[in-house]
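Some chains have been omitted; the remaining ones sit where they do in the full complex.
Per-chain numbering from 1; labels A and B assigned in written order.
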Amino acid sequence: MIIVMASCKQEDIDYVVSRIEALGYKGHVLKGVERTVIAAIGDERGKFRLQSLESLPHVEKVVPILKPFKLAGRELRSEPTVIQVGSAQIGGERLCVIAGPCSVESREQMLETARCVKEAGASALRGGAFKPRTSPYSFQGLEEEGLQLLQEAAQRYDMPFVTEVMTPEQVPLVERYADILQVGARNMQNFSLLKAAGKARKPVFLKRGMMSTINELLMSAEYILAEGNAQVILCERGIRTFETETRNTLDLSAVPVLKQLTHLPVVVDPSHSTGHWGLVNPMAKAAVVAGADGLMIEVHPRPSEAFSDGPQSLTPVHFHQLMDEIRRLLEIVGKTL
Amino acid sequence: MIIVMASCKQEDIDYVVSRIEALGYKGHVLKGVERTVIAAIGDERGKFRLQSLESLPHVEKVVPILKPFKLAGRELRSEPTVIQVGSAQIGGERLCVIAGPCSVESREQMLETARCVKEAGASALRGGAFKPRTSPYSFQGLEEEGLQLLQEAAQRYDMPFVTEVMTPEQVPLVERYADILQVGARNMQNFSLLKAAGKARKPVFLKRGMMSTINELLMSAEYILAEGNAQVILCERGIRTFETETRNTLDLSAVPVLKQLTHLPVVVDPSHSTGHWGLVNPMAKAAVVAGADGLMIEVHPRPSEAFSDGPQSLTPVHFHQLMDEIRRLLEIVGKTL
């Protein structure tokens, strides 16, 4: 950590050094032409207390040097994490396509969707049983019944399924049914839920919050990893910006950035990020080429009748067409479905 | 709701009208010079399904007309909500100043802080026992012991206290000690927590998410109100923008906007929004003049030793000075502490 001093006396510098050393670091003073900086050298544990030195007189700013995550980083583990769930694989030389409706609405809807997406080549099923909705008056999901319908559809078509868990106490219930537990974007910094997910035995699908930096996404993954669950899948699903033509702004550059910073697999959700089905096809293909390990795509048999997220759902026909186009790209990218 | 059609045939328009009417609305077609728009007239329940019509062919966009919140809005209740908690009042003709440290660290720290802020004129105490921290390696709070220390300090100096609750299942525990339950910015769309807080018997202090719109803040309040808890306090604490000179960007205009839209009291937190103690004084005073019903301010006896948020904490001396300046402003604003 680097502490930049405003112009001040030697005794002010000495005082900051004494405080650094009281916290167990070695302070190294570097006098420049216009500024003095002090490097705090030592193990990073407790560095968060160093940040409070910013309130000392004459300290202009405190600049951290190390990335704050460890287990999620490339330094402790350079080879990529590959997660195997039933017949699906996330990470490595395969592209995992997770498809299905936003909400589980009925048995017929789930079976029909599962059949379609399986035929088209999807590797896993998605569907929401517990729905985080901005309005209390919106459809809140079928809850446990939804989990049962998901399980039935997934088993019939031999795919694992991903579904969202919203509270720590729901984890055991959802884990009983689901193959992969999703932590949604609005819960990315629900730290109690992250800890509970970290104790689960199932892989965790962690969506980036629409307000969260890449660094914060990795810190949230770190919560799960630190509890002992090594199977974390990261998902870029759009961030909030000033642009309103799309629902959110898909930060596709986050894919290669994450690939540099972490060994965890990275999935892209072009449905939530764009909010319009007509944009899903080009952004899904762009994600594959940018290096994503997987895609999460909303598919609904009749989007205009969907209980939620109709405008961004693909019909089975459009999904089929997208999968055909992806297959051709995969030959170049050097992956398979 | 207004449905804007792209250029299309009469039969396409008829089809959309038939779909609107199948959902129980009356469709009214308005032909303009370049566009046809269809108004869907009727009760708003189920409007969320109308949104899915956006995926029909030739529908350019679906524009909602009504605000999505009801209980939080001014239309059903025009007089302002005033919340009385022990000796403190939030809303109405008094300004409520809630002060204390970011984290509860020790008994001495809490008693010393409580004494100072009480002497300076604060109406309520704050302090975190369960801490939502970006890093799993940061201090996570003293938990129940923290609640006990808060309670002791608050009772000794006859102030109610506010503290954060992080999960639905923590609500009963925190409610047993605290006078006001805080839902933090990162949990503003933790809908399970909102529902649990809506069932509590204590007022709820709801912080705006750092990337949440004013509209979403009111929708989150609506979750609490819809569960029967009418005592909701809204808190503006800064939003995330591209500017990095401050920790977040205090959206002070949100105060008069909220005053127009809702009857709920509005508090401003100049500590978290700015992130630097030197900015707390001017922004606290600006908030008072902009019409805030209260302030939440971090105060620590020795900021440079704080376990968290040291850089943004006021010393007791600076807090005292701020309160003196606020008292003079209140004469003009027409309020009292």
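Here is the rule we go by: contacts are C-beta pairs under 8 Å (C-beta built on N, C-alpha and C of every residue); 3 or more make two chains touch, one makes a residue touch a chain.
These figures come from a predicted structure and were not determined experimentally.
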Problem set entry | Number of identical chains forming the whole complex, with 2 shown | 4
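Quick note on the criterion: only the chains that are shown with their structure count from here on.
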Exercise. Where the centres are mean C-alpha positions, what is the separation of chain A from chain B, in Å?
Worked result: 26
Exercise. Within the complex, which stretch of chain A touches chain B?
Worked result: 19, 45, 48-49, 51-56, 68-69, 132-139, 166-170, 186-187, 189-193, 209-211, 216, 219, 222-223, 226, 240, 277, 303-311, 313
